[in-house]
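A single protein chain has been removed from this complex, and every other one stays in its place.
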Amino acid sequence: MVDKTLVKKIAELARLNIKESELELFASQLSGILEHIKSLEVVKVDGIKPMFYGCVDERPLALDEIELFDTKAITKTTPYIENQLFCVPSILEEEN
Amino acid sequence: MNKYDVVIGLEIHAQLSTKSKMFCRCANTYGLEPNTSICPVCTGQAGALPVINGRAVEYALRTALALNCKVNSTSVFSRKNYFYPDLPKGYQISQYDEPLAEHGGTEIILKDGKTKNIGITRVHMEEDAGKNIHDDKNSYVDLNRAGVPLVEIVSDPDITSPEEAVLYFKKLKTILEYIETCDCNMEEGNLRCDANISLKPAGRTAFGTKVEIKNLNSFRFLEKALSYEIERQTKALDVDEKIIQETRLFDSNKSVTRAMRKKEEANDYRYFPEPDLGPLVLARPFIDKLSSGLIELPDARIKRFVAEYNLSYYEADLFCSDKTLASYYEDTVKATGDTKLCSSWIQTVVLKALNDNKINVKDLTITPRAFSELLLLIKDGSINQNTGKDVFEEMLKSGKSAKVIVEDKGLSQIHDEGLIEQIVEEVIRESSVQVEQYRSGKVAVMGFLVGMVMKKSGGKAKPAVVNELLKKKLG
Partner (left out) sequence: MSNSYLKSSIPELAKALRDKKISAVELCELFFERIKKHKDLNSYISVFEKESLIQASLLDEEGFSEKDPLLKGIPISLKDIFMLEGKKTTCASKMLENYIAPYDATVTKRLKEQRAIIIGKNNMDEFAMGSSNEHSYFGPVKNPWDTTRVSGGSSGGSAAAVSAGLSQISFGTDTGGSVRLPASYTGILGLKPTYGRVSRYGVVAFASSLDQPGPMARNVHDLAIAYDAVAGFDKYDSTTSSNRAESIYEYLLKDNRKELTHQTIGIPTAFMKDGVNKDIVKSFEETLSLIKKLGFKTVDIELPHAKYALDVYYIVNPGEASSNLSRFDGIRFGYRDKEYKDLGSLYSGSRGEGFGEEVKRRIMLGTFVLSAGYYEAYFAKAAKVRSLIKQDFETAYTKCNAILMPVSPFTAFKLGEKMDDPLAMYLSDIFMVPVNIAALPSLAFPTGFDTGGLPIGMQLIGKPFDEKNIFGITRLIEMEKQDCFNRISIE
């Protein structure tokens, strides 16, 4: 059962601004979907290996060689650039 | 007896010295202009996909093998999801429940000479994040470092003191230098250390509350931070105060740790296998070939030095802690055949020179060959040890060879006994007071007389011969 509190928590984790007025609607929609998905509970999967990939072919690993890229094409995609650095509001605590 | 047991585990991140990044082919180079080594993949552009760098895998594997780990022939990359400006995709590609290697260990030598094994829980691969820079208005992100290959080495909580922690960190650095998978330049951030520390009442088995200290990127800081933490936690536990499980940073200016200001609610990283990369499957023969191809590691080299060159453990450890220094020693021994002479000269003269000039043996301009030439001149008596030291200095300054310097400056030791005898007789004539003292039993005065002869000979007399002659003449 997904209630407004859980929606708020999930929205925070996913960094989504959800308006107070929308919380209830999302809660009921998500609950409905999860209710349907519950059907998987009855499926027996003992000893079954999970399938996380679409294709597990053996592929060669890349050679360690430098390939150049026109970096301006990337720094051009945002106006929030100062001295070639991406600009953000102050990060409070330095982790790295 | 200590009231509390200290339990420490270290997580060390080493940047692998590949040419290109972990999942793209941007250059893995330090010190470039910001955001000049980037591409759609490492900047998390829409539609970009990771491709694994084969050499990074090889280096990570070599590292795991050098740490005596058991390599998993199948390992899985997983996404670690969290939001931070230096993490362009909003997730880091790392390894979670199926890492590259596990259950290894390495030995450290404690002060009392005993060895202790520090277990290694796991070694896994992941990508580095970018760098954040700050001014008083904003923060800024440079993604040159984003995507650089990392190997993460997690120790078992076997470390029981700050000193042991430093020994372990140093050992790891040495091993990485030996196998050449990491440049180990700590100022450039090649090697980074996070520590986990907890205290528990002495003898109790259950661990106490763990505190994490991040970014201890020098041996000094590591030791100070851990010492401070032990003090802080001891004080708290003594008055029954609860230790908060948290992440702290080390303030190197005040030598204290403090809790991070940001409220660190336990991050839910929502790990799941990276669907853009299949499982990493390494064939057993490939792993075995790498394993047998590993160069001689520090521990083995130390043992061999002790056995082959008759060195003490201390000497062997001193030399072998630096791969180039160890090779320097070996090459010199090969050329001169004199293990003791080489050892004493490296310990006193060479290491001092490196220290004084603030350089590494890698940067020493005097090659083992040139150095051997100097030592051979001492060995065959052409010059004495003191002169040798001066010649060494001159070799450093001028870049000339020992032979050339000795010839140019006429520094050859005087072998002509007759000449030396003349000087000895001169000194005896001029130092009647001291001669009298010697003859009356003050044996120590001999040093003064030998010194006088050495001075008169411009340091070129053979001290042993001078000693002998003086004794003969003075009776």
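The letters A and B name the chains in turn, as written, and every chain counts its residues from 1.
In this text, a contact is a pair of C-beta atoms (placed from the backbone, for glycine too) under 8 Å apart; a residue touches a chain by one contact, two chains touch by 3 or more.
Note that the coordinates shown come from a computational prediction; the quantities given were computed from them, not determined experimentally.
Among B:V51, B:V404 or B:M446, only B:V51 touches the chain left out of the display.
Of the options B:L277, B:V391, B:I405 or B:L470, the residue whose C-beta touches the omitted chain is B:L277. By the touch rule set out above, subunit A reaches the unshown chain at residues 2, 6-7, 10-18, 26, 29-30, 32-34, 36-37, 39-41, 43, 45, 48-55, 57-59, 62, 69-70, 73-74, 76-78, 80, 86, 88-92. For subunit B, the residues in touch with the chain missing from this view are 40, 43-52, 79, 81, 83, 85, 88-91, 139, 141, 143, 268, 270-272, 275-278.
In the analysis below, only the chains that are shown with their structure count from here on.
Within the complex formed with subunit A, the residues of subunit B that make contact are 18-20, 24-27, 33-40, 43, 45, 51-57, 83-86, 129, 131-134, 137-143, 214-215, 249, 260-262, 268, 270, 272-273, 275, 278-279, 281. Across the complex, subunit A meets subunit B through its residues 13, 15, 52-67, 69, 71, 74-75, 77, 82-96.
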